[in-house]
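A single structure is presented below for examination.
Heads up, one of the protein chains got dropped from this complex, but the rest are sitting where they should.
Let's turn to chain A:
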Amino acid sequence: MDPDRFTQLDDTTWQIPQQGNMRVPGILYADRQLVSDMDDKVWEQLTNVAALPGIVNAAYAMPDAHWGYGFPIGGVAAFDPDQGGVVSAGGVGFDISCGVRTLTTGLSVDALQPHRETLADFLLYRIPAGVGSTGRIRLDDIRMTAMLEGGADWAVRQGYGRREDLERIEEHGRMAGAVPEAVSDRARRRQRDEMGTLGSGNHYLEVQAVSEIYDPEAATAFGLQRDAVVVSIHCGSRGLGHQIGTEFLREMALSAQQYHITLPDRELACAPLTSPLGKRYLGAMRAGINCALANRQILTHLTREVFEHVLPEADPAADL
């Protein structure tokens, strides 16, 4: 993307001035090289987001911005419910609350070395990944509802992990305002056998080594030192989140006209935050967040069990 298309505000701030149907400007944070390497679609998508009702201040894009669905990936926007602000199922996407959890292990690379293959085999055995994999946990409807309300807090109460884990998890492991009743039977059905599974695509569980420390103070605060072994778990709300995204994307795209919303791109399908549809989506989405929090907690617990078996001296503990 040509940086000269933007108004440069400083070394790392670039503005798309308000024009056409934009309600606010677009702001991109990146250096000149990063902007040059970006897809032109970032400009187009940022401009489209800036046209959504009730957007506050600006449509923002972070330095990792790239072509997404409706919104650029790495895009940030806030909406004011009192100004007709919207919530967009397209913007949130299928992977509701996709995120990474990192665990320190107390091990060094040298200590792990002799056990690498055994550890990998046990992790693969214990943590189902990839297409067609199912977990060992089956949730009936009552437990599913409890999970959707309770998130990682529910998982800990079921014996997956330690209560102190919750202190290190976003929202202390439980997103308030979840409405399990807003989650369809189909979304529940899709999740029934998927608790404790990793999924596929870019989702992973990796045993990683700290190779370089950039900020010693922050590293110490997080218990990290060079050559330390950590475990990173990247996944989201699995099939439940995918199905919530699928259903609300369709419903919002079809009802935009009813809410007098002109979509610059159908993928930006959205509804006013204060509308029945917007509220129902927020309730379902928050339940999806709890599903992701619960799943990452279960995966944490399974990871610990494997480490305790293979490397009893390890302690995959603090969430970072």
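The criterion applied here is as follows: a contact is a pair of C-beta atoms (placed from the backbone, for glycine too) under 8 Å apart; a residue touches a chain by one contact, two chains touch by 3 or more; residues count from 1.
FYI, contacts and distances are computed from a predicted model.
Asks: Of the options "ABC transporter ATP-binding protein", "Multiple sugar transport system permease protein", "FecR domain-containing protein" or "Archease", which is the UniProt protein name for the chain that has been left out of view?
Replies: Choosing among "ABC transporter ATP-binding protein", "Multiple sugar transport system permease protein", "FecR domain-containing protein" or "Archease", the correct UniProt name is "Archease".
Asks: For the chain that's not shown, point to the residue among A:L9, A:A78, A:A218 or A:L254 touching it.
Replies: Hidden-chain contact among the options goes to A:L254.
Asks: Which listed residue, A:T104, A:Q243, A:S275 or A:N295, touches the chain dropped from view?
Replies: Answering carefully, the residue with contact to the hidden chain is A:Q243.
Asks: Just checking the interface: what residues of chain A touch the absent partner chain?
Replies: Touching the chain left out of view, chain A contributes residues 39, 66-70, 90, 93-95, 130-132, 134, 186, 189-190, 199-202, 239, 242-243, 245-246, 249-250, 253-254, 266-267, 269.
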